[in-house]
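Shown here: the complex without one of its protein chains, the others still in place.
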Amino acid sequence: MPELIRVESLAKYFPIYSGIIQKIIGYVYAVEDATFAVNKGETLGLVGETGCGKTTVGKLIVKLIEPTKGRIIYNNYDVTKVHGSKLKEYRSKVQMVFQDPYASLNPRMIVRDMLFEVMKYHGIPKPIRYDHAVKLMERVGLSEEHLYRYPHELSGGQRQRVVIARALTVNPEFIVLDEPTASLDVSVQAQVLDLLKELQEKHGYTYLFITHNLAVVRYMATHVAVMYRGMIVEKAPTKILFSDSKHPYTQALLSSVPIPDPTIKRERIILKGEPPNPITPIKGCPFAHRCPYVFDKCLKEVPPSIKVDNGHEARCWLLEKR
Amino acid sequence: MVQRAQSRRIELELRLKDIKYAIWLLSRNKLIVLGFAIAIFYIVLAIIGPFVVDPKIAQRVDYLNQHKPPSWEHIFGTDDIGRDLLSMIILGARYDLWIAGVVVFLALSIGIVVGGISGYIGGRLDELFMRITDIFLAFPGLILAMAITEVLGRSFTNLMLALVIVWWSGYARIMRGQFLAEKEKPYVQAAKVLGIPAWRIVFRHILPNSIYPLLVVATLDVGGVMLTAAGLSFIGLGPSPFEPEWGQLAARGSNYIFQAPWEVLFPGLAILFASLGFNLVGDGLRDVLDPRLRR
Partner (left out) sequence: MDKLLEVKDLVVRFRTYRGIVKALNGVTFDVNRGEIIGLAGETGSGKTVTGFTIMRLLPPNAMIINGSILFNGIDLLKLDSKEMANIRGKKITAIFQDPHTYLNPVFRIGDQFIDILLHHMKNENKSKSEMKKDAWAQAVEMLREVGMPAPENVMRMYPHELSGGMKQRVMIAMAFSLRPELIIADEPTTALDVSIQAQVLEIMKEMQKKYNTSVIFITHDLGVIAEVARRVAVMYAGRIIEFGRVEDVFKEPLHPYTQGLLFALPRVDKDVKPQSIGGTVPDLVNPPKGCAFHPRCKYVMDICRESVPNFIEIGPEHYVACHLYTGNKGGIKNA
């Protein structure tokens, strides 16, 4: 499968302003040196806890915000600084499904008008718009009557389907999904995940699946990247990440997810302390202060992404020792 | 497949459903129903006033009928120039409602534009606009209005101008806050990612969702403007005595408060009930517009 999108050493620092003259007094280091690639038709799961920078990566890829450093390459074309008509073209290929379906829909528009609006600005001629809208509804498992509903008249699962339908209006190739099932009930979540998989099989969409839910990632993703404090600390194909992870953070994360089976007893690695504040610049490995295997070098130098195996890398000085 | 005509009908049904829900919500609270009734009554009065009462009696001085107490002939009594007070109050409805309506509308327009641009563009422009707004907000409203009318001269239009200048800054602040908040919301960001042009996002997405708190404040302000205008007339900065503005009437009537209390009482009550009515409408609007989104 050829590579569809690649991200190289992507970084994003948000300046913190103060006072009337808007002086810069510091930065929020949201994303630091992120590098990964996604092949066509596959799903990369981007996992991490609150504040790790995964949502920011998503926003960088759909160009809601501009990167401070690094490059984004889409279909062998450097889109890092793209704007104007090229940006519009990019927008018809790369779309985003946001986290909270209620907040990502205009509360004062009915579904039909939302879809019509997108179609209008992507050059879909008036006469076929209605038919196109009905087909989109059916594709996501809704019906024509849902076109006439306001967001507050739909259930959580239906809203999420509308958000997906809206993203599909432009017929994209690559979709960034930011916690698409986080606010849904378990039974509805299964339906939406099935829908996403089905769409991928039928139409060949490529996904970047951002979530903090490791169980969902195991089901949905072909590859996984784990983020901590703005950095990707481990990347691997899904099966390998869940069976043979190398980074201490990944291991701790996997062991702390509650399993709905009381007969399984595990060795749970309970981390001490809290995730670091992204305002303080990095010195050494960002995970050093909570790592059970920390040694001298970890506190002084930031580990690079070290290759473990084909497609498996991790940022940990432990790997150098071998 | 639904035909074009059918889809229009479905839309109409939807709108009707919304209106029915809004009316149901409003009718739960008796006070709000009362407020609406009062407001509608005053508006009707303002419209039909000159047809019910001959406006020329406002100009006529009748020395024989001065200071007459309430009677069957003059239900509210007469004022110091001998005019029937009831007629004056009916005619005055136009003036006060007109002042309140125009002032609020203009102040709202200026405030929306300034606040909207400020909130949307942000950065240094925002800081600049907000400092200017703060300067206007810092002045006590009445004092500023007095200063402006003194400088420009006593007249109906100058009174309104002064009030607009005093009032716009409050709306600008609210609008800016709303814009800032809505701008970061996911549905706006989603619209950006979907390739919808910026101007359309501002007018079709951000604006309609930011404007509702402003409308609520505006209805409440209708009462407030009326009171302020009446106050200014009271100190003598309003229109001439031959224009039956309520504040005017109350001002002159206050000179005879012990001999002829009805001359200040009835215009005062007219102002009181008008602002009360619109205040309650504002309350009702707030109830309708907010929980609607949380239905």
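Here the chain labels run A and B in written order, and each chain numbers its own residues starting at 1.
We adopt the following convention: a contact is a pair of C-beta atoms (placed from the backbone, for glycine too) under 8 Å apart; a residue touches a chain by one contact, two chains touch by 3 or more.
As the structure is a computational prediction, the values presented were derived from the model and not from experiment.
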item	value
Residue touching the undisplayed chain, where the options are A:M1, A:I16, A:I128 or A:A215	A:A215
Residue in contact with the excluded chain [from A:L193, A:I240, A:V302 or A:L319]	A:L193
Missing-chain contacts mapped onto chain A	49-50, 155-157, 185-191, 193-194, 212-216, 218-219, 242, 252-254, 256-264, 268, 270-271, 274-275
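Operating definition for what follows: only the chains that are shown with their structure count from here on.
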item	value
Separation of chain A from chain B, taking each centre as the mean of its C-alpha atoms, in whole Å	49
Touching residues on chain A, where the partner in the complex is chain B	20, 22, 59, 62-64, 88, 91-92, 95-96, 98-100, 103-108, 110, 112, 117-118, 121-122, 130-131, 134, 144, 148, 152, 163, 166-167, 169-170
Parts of chain B lying in touch with chain A, wherever the complex brings them together	1-2, 4, 7, 10-11, 14, 123-124, 127, 131, 185-187, 189-197, 200, 204-205, 208-209, 293-295
